[in-house]
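For this depiction, one protein chain was excluded, whereas all remaining protein chains were kept in their positions.
Chain lettering (A and B) follows the sequence in which the chains are written, and residue indices restart at 1 in each chain.
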Amino acid sequence: MKTCGVDIGSLETKMVLLDDKNIMDYRVGRSTFDFKRVGSNMFNELLEKHNLRKSEIYVMSTGYGRNTVSFADDRITEITAHARGVQYFYPEAHSVIDIGGQDSKAIVISEKTRNVIDFQMNDKCAAGTGRFIEVMAGALEVPIQQIGELALNSNNPASISSTCTVFAESEVISLFARGTKKEDIAAGIHKSIARRVAGMAKRIGVAPLLVFCGGVAKNIAVKKFLELELGFEIVTPVINGKSSAQLTGAIGAALIAQEQRSG
Amino acid sequence: MSLIADEIVRFSSVLRISYNLLTGRDYLKRKKFREKKKLISIALPFSDLVYGFPNLVPTFPIRMHTFEMHKYLTYLGSASRIFGWKNVSNFLGIIKNLNIGDVNKIIDEIINDVIDAVNNKYNEMYELGIENGVPTDFCYGIKSLYGMHVSKGKNVEANLNYTIRCSAWNKYLESLKTIENPAKQIWIDIPPRNIGNALELLTENLYDGIRELEKISGNNYDRNILRNHFQVANEIRNYYKTILYDISTLGFYPCNPATFSEILVILNNSFQDYNSNAIRYRDNMASLVKEMKERIRNKIGMDVSKMPRILITPMFGGWEPKSHEIIYELGGRAFYADWDILLLLEEIPITKISDPVEAYAHYLMNATKNGIGCDNDTLTDSYLRLARNLRADGLVFIQVFGCHSISNCYAMLKDKLRRELEIPSIALNFNRIGENIEQVKTRLGAFMEMFN
Partner (left out) sequence: MDNLELLSDYSSFLREKKEEGKKIIGFISHDNIPEELFDAAGFIPLRLLFAGNDEFMDASHDYLPPSTCAFAQSCIGLFSLKPNQYEFLDLIDYFIVSNHCVSDICASEIISKRFDIPRLNFYIPYTNNENSIKYFKLELLELKKQLEEINGKEIKDENLKESIKKYNSFKRKLLDFSFLNISGSEKLKILQKAILYGPFFLPELESFFEQRSDNEIQTSFNSKEVLLTGGSIFINDPLIDLVEEGGGNITFFDSWIGNNYYSQIIANDILDSIKNPYDILVHRFKNNNFGDHSVPNFLENKILQLEKIYQDHLKKTGRKLGIINHIIKFCDHISLLSSHLKNRLQEKGIQVLNLERDYSRAIRGQLSTRIEAFLEMI
């Protein structure tokens, strides 16, 4: 049985094609402002490549834009999808932290039912999300892909005390103006986001084994500072030696589709 | 270097008050374990009723913590027990005047961070409050207070709770019941308005509270003990007002204005429970007033007559402690006088009313009607009264994130200040100590330029 999980995030669209429980293929691309078009183009590409018809695939959409996927047969929230998706990699996972472009979430999975038992999301403020890092990378004039590595070079993280993205940006600029090293500011930024997310996660009782997923999980500095804040090691999903932290939502949606179809 | 360290060593009374504030834990441990006294937690200046029972000790809960305190302050504490604080203070002054680099540095460090030590602890408690379930929507004060109770609440026998107009405060008090093994709660409901026989009802509520305290104390309430305490409490209030009204309005200060502000901060903190010993606190306040007056008489201090007077308020829900330093650097002098705005520095009218409990009910009702419990129209009038009496040139209003009570009056206050007193004001957003310092600097910079 073939299923497809479509995770339309605020920044990126992820798509995973499953044949039973095996990943046949996957795609990641920018969501842009036209979620609908990006999703259907990506889906058509997959169909073409594998010589499949839509009627042969059961599609489950998830994520911020899940309601915009016209070719989806059903939809599910990214919270349930991530909780299921991480278990593809780590069947014994206890908790999940997902940091995406616009949201961050902490999820606890029931030991008994393996379903979500509690979750928490950030409030509408951007601090604690990928957007925060993006704004700060802009202020530091460092490419977003490099800011995590830069932060790890620091021995003395600067103190970024503002929890508001706008205030934090001006704090970063003034640190810069005072001659604070770029790597120390970068480390301060990562520490700040980790503190905020860990605070939210602790409130619902996250514990090992905790899987860190979402686009921001590719940033090694956020992972490191999260571990420091939480006081234990966390893991990120990998496929063929490559981070697949972004894919857990789509994988989870595809798996849930399989389970639903097989009753 | 803290500004306070520069001059505070010359005020033995401030040294003592600071020492008592920071070493509260040792004092309270001694009272609890050696002297078998019982601790009652209070917050805001609502400790007076507890003093009616000699074997009960009121404490503002943060004082049960250990503070990061320079080790030399501990040594000084020991030295003071042998030589007395006055001699220790004089000795420090002499050494400081010798201007020997290393020695000077040590002295500077002695009380370096009296305020920082308290505030670092506040920040720690703030994080603990959030970790333990206080939503981020609430003010710094409530988050920190909850953190204090989570960490040290088990040491107290009871929390003495007074209801005020702030609904977050009242619910915070209820939330203390959710802490593991919660202390007993004693509630004193202050009627929101003085109508009908509301005063009698408040007096009865206070008596109910006293009966609960009797049960904890094991001793019967003695009106003479309470009356005597109110006498002491009134003296403290008078000394406090002398500093606020007589000294702070002078053109010549007994120290630099930033030090003066820091003294007001220490008083604001310690006034809540009188550092758990009202008589000792009264004596320190008496010395403080005496020392300040002596210095002014001897022309030791600083001419501040040209410096604009800036009232910073409110600070009890959380405020940025660097504010007065920044104002000083920008050529101004800052005052803090929250308890007076809220009418909690008024005398307890024991000379007019024979029953001390009834007198206390009058005191609380007055504060409710015109200060801490009233509506914004009346509350802003209280701000105006103080600004007028202190001859403030400007007002800095601390708009605390998550404060749904006092913060809400700023628009009305700003309007009244401009219209009735013709003085400018500015709001500073505050969330957590140390956050947004750059913004504070920029805003205060622009604000202080208005007085050039």
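FYI, a residue touches a chain if its C-beta (ideal position, glycine included) is under 8 Å from a C-beta of that chain, and two chains touch if they have at least 3 such contacts.
All values reported here derive from a predicted model rather than from experimental measurement.
Any idea which of A:D7, A:D103, A:E169 or A:E183 touches the chain not displayed?
From the options A:D7, A:D103, A:E169 or A:E183, the contact with the absent chain belongs to A:D103.
Among B:R25, B:K86, B:H404 or B:R443, which one is in touch with the chain left out?
Only one listed residue reaches the unshown chain, and that is B:H404.
I'm checking contacts with the chain that's been left out. Which of B:L173, B:L226, B:L244 or B:L364 qualifies?
Touching the chain that is not displayed is residue B:L173.
Write the list of subunit A residues that the hidden chain touches.
On the side of subunit A, residues 64, 67, 76-80, 103, 115-119, 121, 123-124, 203 touch the unshown chain.
Extract the touching residues of subunit B with respect to the undisplayed chain.
On the side of subunit B, residues 133-135, 137-138, 142, 161, 163, 165-168, 170-175, 177-178, 185, 187, 189, 191-193, 195-198, 201-202, 204-205, 208, 375-377, 399, 401-405, 407-412 touch the unshown chain.
As a convention for this text, only the chains that are shown with their structure count from here on.
How big is the gap, in whole Å, between where the Cα atoms of subunit A centre and where those of subunit B centre?
Roughly 46 Å separates the two chain centres.
Subunit A touches which residues of subunit B in the complex?
Residues 127, 130-131, 133, 136, 431-432, 434-436, 438-439 of subunit B touch subunit A in their complex.
Can you list the residues on subunit A that touch subunit B in the complex?
Contacts found on subunit A: 123, 159, 161-164, 167, 170-171, 174, 199, 202-203.
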